[in-house]
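Pasting a structure below so you can have a look.
The complex appears here minus one protein chain, its other protein chains still in place.
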Amino acid sequence: MDDYLIGVLSNIGVISFIALSAYVLLLTGEISFGQQAFFAIGAYAAGIATALWGWPLAAAIVWGAAIGAGSAILVGVPTLRLHGLYFAIATLAFAEMVRILFELLRYQVLIDGEWVGPNGADGFRNIRYIFENDISSLQFMILIYAVLVATLSMFLLLERSRLGVIFRMIGEDETLAGLQGISVARHKVLAAGIGGALAGIGGGLYAHLTTYIEPRSFDVMLGVHSLAYGLIGGLGTAFGPLLGVLIDIGLLEAIRALAGYRMIIFGGLVAILLIIRPRGLLDEKLVHKIGRMWRLILPRGGRVKLGPSGEKI
Amino acid sequence: MMTTSWRFAVIMMLAFMLFHPQTVLAQVRAKAEVDCQPAAEKLQYDCIIKLTNSRTNEQLAGFDLMVGADMPSMPAMHNVRPVKADEDQEKGTYKARIVLEMYGDWALHLDLIGPVRDRVVKVLRFERDRVGEPTSAQTPAHQRH
Partner (left out) sequence: MIDLVQNTIDGVMIGSSYGLLALGFTLIFGVMRRLNLSYGPSIMIGGYVGTVLYVQYGAGPLAVAGTMILGAAIAGIYVERLCFAPMRMGAGIASMVSSFAIWMQLEQAAILVLPRHTYPFPPLTTGAPLEWGPFLLRLDHLIMLGCALGLTAAIQFALYRTRFGLALRAIIGNPVAAHLVGINVSVAVMLAFAAASAIGGVAGFLVLSVDQQVTPMFGMWATLKGLIAMMIGGLGSIPGAILGGLLLGVVEAHCQWYFGPQIRDLAAYIVLFVFLLVHPGGLLGRAPGSDIAAPRTP
């Protein structure tokens, strides 16, 4: 594989995490304009951990995820009392606050005769872990996808678990879910925490992929993009947001002739797509249909049908 | 079911953390001066890159230098095909023609491949007729809209 392809695929992998993190909240019916904040927090936390404190990469990524989840829960507790637009704007305000705080953050340490660390609006350069440890870009890409596959399999488990059903139930009708004895607030905060952790992981990987981060990368643009991925790709399954990322970065990358007109084409495409399918390409109906077909095709022998008292039929 | 897979993932992560080798390679730290000029073709720029070792200030020659770029304002969304820079007669000087996707601030990635791998990042503002300092450094924040 050449460098270019590795670069594109790595980018797709990293952005998938923030798309998934917006998707978790979309499941519970909340729109967040602020997932980029946790992406930024994860990126800075993980970058500081390896570049300044000399931590190993995996510890730094876990640390970034933990900080991301922690801050998402801290913000989630007061803001999730709000709904819809109010929540969306509150997350936007929080994310912009975080971005400006990173513009003010200066924390540099002299390492080997050079100042390393976040330097306000000029950004945080020299997150050189992959060079110092001689990790090739291909190896790093494989690492990104390993984490992504692990995350996705957890999502697939989540969708089949009670928790996943509860999330969707809250998204469908909060009041009804509450009447069923579900603690709506607690589950929403949990969703926010999971989202924060995912964004934190993505951020940590992104920081090490580019070796260079700066506050303005984490503005509203990134947040709304990550929200849009879920809606383009579809809200029926965790593959939806990935499909969205793939369409945005992958497909448009493939059509090189569009270079200068990319956003014009993409913007129009998204607008038209959302008219035809307001819940994205892979929406609940389609996912349900695919699931049913899958069960029809699957040989009966593989599945054991149980009768009312548990005996085999 | 959920909890076991979480636990498994955490154990895997811990194992990776503990057993991953922590090596620090020989200390060559590259520093670069980049000078870009618009080429005749639209969105193409000719860049002259001077590489030095920031430890010893000697020129760094004999590297394979790949020049890539992305936009800090849209992280991971613009992918520019990295080009290989040609080494000039002058020691430590490389030349490359880069093709960008749009005007604006770009972070150039200079990837050194050779005895030592390294990456130097330079943020520059690319416009139709000139290349200059990035916006964040150029305009005070209160004028930025």
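In order of appearance the chains are A and B, and numbering begins at 1 in each one.
Please note the rule applied: a contact is a pair of C-beta atoms (placed from the backbone, for glycine too) under 8 Å apart; a residue touches a chain by one contact, two chains touch by 3 or more.
If you're wondering where the values come from, they're calculated on a predicted model, not measured in any experiment.
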{"item": "Selected residue (touches chain absent from view) among A:Leu101, A:Leu179 or A:Leu251", "value": "A:Leu101"}
{"item": "Option from A:Met1, A:Leu85, A:Leu110 or A:Ala254 whose C-beta touches the chain left out", "value": "A:Leu85"}
{"item": "Selected from A:Ile31, A:Leu158 or A:Ile213 as touching the chain missing from the view", "value": "A:Ile31"}
{"item": "Touching residues (missing chain, whole complex) on subunit B", "value": "102-104, 125, 127-128, 135, 140-145"}
{"item": "Positions on subunit A contacted by the hidden chain, ascending", "value": "26, 29, 31, 78-79, 82-90, 92-94, 96-97, 100-101, 103-104, 121, 171-172, 219-221, 224, 227-228, 231-232, 235, 260-264, 266-271, 274-275, 278-279"}
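Throughout what follows, only the chains that are shown with their structure count from here on.
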{"item": "Centre distance in Å when subunit A and subunit B are each reduced to the mean of their C-alpha atoms", "value": "25"}
{"item": "Of subunit B, residues touching subunit A in the complex", "value": "1-2, 5-6, 9, 13-14, 16-17, 20-25, 27, 29, 43, 54-55, 66, 68, 70, 72-77, 79, 81-82, 101-102, 107, 109, 111, 117-119, 121, 123, 136-137, 141"}
{"item": "Subunit A to subunit B touching residues, read off their complex", "value": "3-4, 7-8, 11, 14-15, 54, 56-59, 61-62, 103, 112-114, 121-123, 125, 128, 131-134, 150, 153-154, 157-158, 161, 163, 206, 210-212, 214, 216-219, 221-222, 225, 248-249, 253, 259-260, 262"}
